[in-house]
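Omission of a single protein chain aside, the complex is shown with its protein chains in their original locations.
To keep things simple, chains are lettered A, B and C as they appear, and every chain counts its residues starting from 1.
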Amino acid sequence: MHRVAVVGASGFGGAVAAMLVQRHPSLELTAITARADAGRRHDELYPRYRVPLELEQLDPDSIAERADAALVAYPHGAAAPAVSALRERGLKVVDLSADFRLDRERYERWYQPHEAPELLDGAVYGLTEAHRDEIRQAELVAAPGCYPTAALLALWPLRERIRDVVVDAKSGVSGAGREASPTTHYVAVAENVSPYKIEGHRHSAELEQELPNGASYTFVPHLIPVDQGLLASCYVTTDEPLSQDELSELYRQAYAGEPFIDLAGEPPSTADVRETNRCRVHAALVGERVLAFAAIDNLWKGAAGQAVQDLNLMLGLPETEGLE
Amino acid sequence: MHRVAVVGASGFGGAVAAMLVQRHPSLELTAITARADAGRRHDELYPRYRVPLELEQLDPDSIAERADAALVAYPHGAAAPAVSALRERGLKVVDLSADFRLDRERYERWYQPHEAPELLDGAVYGLTEAHRDEIRQAELVAAPGCYPTAALLALWPLRERIRDVVVDAKSGVSGAGREASPTTHYVAVAENVSPYKIEGHRHSAELEQELPNGASYTFVPHLIPVDQGLLASCYVTTDEPLSQDELSELYRQAYAGEPFIDLAGEPPSTADVRETNRCRVHAALVGERVLAFAAIDNLWKGAAGQAVQDLNLMLGLPETEGLE
Amino acid sequence: MHRVAVVGASGFGGAVAAMLVQRHPSLELTAITARADAGRRHDELYPRYRVPLELEQLDPDSIAERADAALVAYPHGAAAPAVSALRERGLKVVDLSADFRLDRERYERWYQPHEAPELLDGAVYGLTEAHRDEIRQAELVAAPGCYPTAALLALWPLRERIRDVVVDAKSGVSGAGREASPTTHYVAVAENVSPYKIEGHRHSAELEQELPNGASYTFVPHLIPVDQGLLASCYVTTDEPLSQDELSELYRQAYAGEPFIDLAGEPPSTADVRETNRCRVHAALVGERVLAFAAIDNLWKGAAGQAVQDLNLMLGLPETEGLE
Partner (left out) sequence: MHRVAVVGASGFGGAVAAMLVQRHPSLELTAITARADAGRRHDELYPRYRVPLELEQLDPDSIAERADAALVAYPHGAAAPAVSALRERGLKVVDLSADFRLDRERYERWYQPHEAPELLDGAVYGLTEAHRDEIRQAELVAAPGCYPTAALLALWPLRERIRDVVVDAKSGVSGAGREASPTTHYVAVAENVSPYKIEGHRHSAELEQELPNGASYTFVPHLIPVDQGLLASCYVTTDEPLSQDELSELYRQAYAGEPFIDLAGEPPSTADVRETNRCRVHAALVGERVLAFAAIDNLWKGAAGQAVQDLNLMLGLPETEGLE
């Protein structure tokens, strides 16, 4: 049994992470921390997840005594110092924030001065389907954002052929986090759909970093009245025309044997992957354009599920353990 | 044209009040105020209501120069001083808060020390169907709460016969107000239903005040994943058995000619009254118990619509003007 | 008063049409028909619309005696014969189906053999902002589909400059009609989002007909858990680069004085136009691409509201009458 702490277990992503570790046959959940909710029991905040532990304030020394690895689910900026403290004490870490996803230049352009830049070199971008071997060797993995996870999985098999892509993404509200705000008020969300941050969303930086240079990217997120679920609809102009057969073959080859990718015969629905770590993908040629869709649960494959998938690899466990 | 100000026009109820006054053929909306949102335009906060005015800080002298009457939609406690200031300057006022609904003893038991007790004697409880004549003469009317409005309208024709009643009420989220909170977060509300304040809700005090002494009341509110809408399901034990015919006759007589009451042939749905000032009522004898249901839009008949209905009466206008 | 019949008033679009005519100050609703629901009262099917008439079986002779104009809200295919019968009897008609929106070749490619092709020449495509003058002269107007309405209004000011456009559209469920089906079951829709008909939707034919030749169009509809509301997110590659100023100027000029178009300072939300005839539009330059968004209520500006707007013009009434 590997001993695992979840740091920041009171937010939506961290709460799912705690639940997944708690249920995992080869992991033992030894500590959970929270900033605002320390002192409360997790199963009081999230009864259905049934994690019978009390949330603590983060004390890296204490965590290091009790855990061999940690999932960190703090907001960006707050994550880097916590990750740094845990790495210094020898824990393997999967970080769910943006702090270790991007190279320094990209990070500081979109976010803020980086607080632990010395760790960036060793950090691996945790999209399993793209970086599996590096993740196995890594001691620090940055779980991708929910939007890039879906977009990249829709586009990955096609990545060498993209000249231009529009990603129109639709996300459920849990992606906006647990904090109450006018944006997440039920009355603002119900019976509504809204585009936001159309001038450039931070997550498009992850697309640009992971996909080949030279292509152009347009990424627009939309908020929809859904709790958990994210759909990326990608409209791709390829460098040269593809046939439908070539397209299908690209996806079949890229995803053969991938345990969490479902190549679907029709466009995917988010409900089909709700509360699973699966990503359902469909690509079709319509006219000369490739339409590629991917649906995930933003809290699972888009956050905590993928983080556990990464951790499984880092610990030498079967990649799918605890996730099916 | 009567000149009307809406004080507290940035909350959900006040916003509807501003919209209704703005569209009212015999009223002119001359000022709207807000505490936190002063300086912003109303149609920026609520585009579909199309009120092209800027929210001001409340200045009673300035309001008194521009308005003959006011609808006040502040939270309880904050309302009393504002109402007092406007009444001193001669404005007729309909207050949407709890501050003038209850006698002093009841108010101070459920809320807090009253800040303008001298006004209580002249304040009329604004349930039009119950107090129409007094409202016509009043200079200060307290619009009933959304829960009591529905429950009282379900029960009013039966009020002399009630020995015991259970009110199981279901409200949409706009009833909880515009402030963002864990309770109103989309993720907390969607796909969920919860009872709350089961040990006694403030609004049951309005029932007890308005219905005859001697009966016993159980009132339990529930939050449901609905934006606007409120259903009161009332389970009544009567003093003596009634026949279905007697029951139907009681309701027919009580509500004959009522412009906003629909006696429905079947149990009402909240969607049937959404964004209307109507209350849809159905009563049936099942075994020896009377089941009485009322559905309203909590922001209209349960707040702003009823307030305008009251104001119409106070100003000598047709009761339904601007509400159909 | 112009006497108006609504043919097919039991579906969602027809029901709103009946309600709008009923409330219209210069129109008199003299008859409503339905195929399956004839014999039932409209206000029993749709209590909140408060149309106190009984649905009849369509008898063109009888309708012609009582009405000068008709709104026809039958499904495509069924509409053409009904429209034909009413036109023969001299009524002005606005048809809400697809039957008179397209030229014959396009119609028969996407739908079926046309049953009244002789009427196509005189039919005007009822997008008011594009064809106002023709509509004034017309005796038969085809109200545009909900998807093309939003997409065309997002793109109209830019129409001469489009080289390529992706329209990613999101529609509420009322757009799928009143018939119960697995697709419209609450359980299938709630907490879900799905693309559908990605290989080419009938409504893209309207885009291609109305927008200039030579551009390429990709149109993908998505179903979202919303009752009424439709958002078109349009991603445009222009022939030559535009500046943001040029772009803004194009939209300002095109829509100056348009009574139902709101040029918004930020991307529009469907809730902002719910149950209004308004279309909220926003266009921005992001990189070299133009992003243009339009939000409508699919049953109002996307169907019945626009049909009444057309009818107002055909009858010489103020364009906005009965719609505000």
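As a working rule, a contact is a pair of C-beta atoms (placed from the backbone, for glycine too) under 8 Å apart; a residue touches a chain by one contact, two chains touch by 3 or more.
Here the structure is a predicted model, which is why all the values come from computation and not from measurement.
A.B. asks: In the full complex, which of C:Asp43, C:Glu191 or C:Asp262 touches the chain missing from this view?
C.D. replies: Only one listed residue reaches the unshown chain, and that is C:Glu191.
A.B. asks: Of the residues B:Gly39, B:Pro52 or B:Pro195, which one touches the chain left out of the display?
C.D. replies: B:Pro195
A.B. asks: Among C:Pro225, C:Pro267, C:Gly305 or C:Gly322, choose the residue that contacts the chain missing from this document, as touch is defined above.
C.D. replies: C:Pro225
A.B. asks: Of the listed residues B:Gln57, B:Gln137, B:Thr218 or B:Thr320, which contacts the missing chain in the full complex?
C.D. replies: B:Thr218
A.B. asks: One chain isn't shown here. Among C:Pro182, C:Gly214, C:Gly265 or C:Gly316, which residue touches it?
C.D. replies: C:Pro182
A.B. asks: Spell out, residue by residue, where the missing chain touches chain C.
C.D. replies: 12, 173-174, 178, 180-182, 184-191, 225-227
A.B. asks: Just the residue numbers, please: which parts of chain B touch the chain that's not shown?
C.D. replies: Touch set of chain B with respect to the missing chain: 166, 168, 170, 172, 188, 191-196, 198-200, 216, 218, 220, 222, 224-229, 231, 233, 235, 267-271, 274, 284, 286-289, 291, 293.
A.B. asks: Which residues does chain A use to touch the chain missing from this display?
C.D. replies: Missing-chain contacts on chain A: residues 47-48, 190-191, 262, 264, 271-276, 278, 280.
Keep this in mind: only the chains that are shown with their structure count from here on.
A.B. asks: With contacts counted as C-beta pairs, which pair of chains has the highest total?
C.D. replies: A-C
A.B. asks: If you average the Cα atoms of chain A and of chain B to get two centres, how far apart are those centres in Å?
C.D. replies: Those two chain centres are 45 Å apart.
A.B. asks: Report the inter-chain centroid distance for chain B and chain C in whole angstrom, where each centroid is the mean of the CA atoms.
C.D. replies: Measuring from centre to centre gives 37 Å for this pair.
A.B. asks: Any chance you could list the residues of chain A touching two or more other chains?
C.D. replies: Touching at least two other chains: 188, 191, 225-227.
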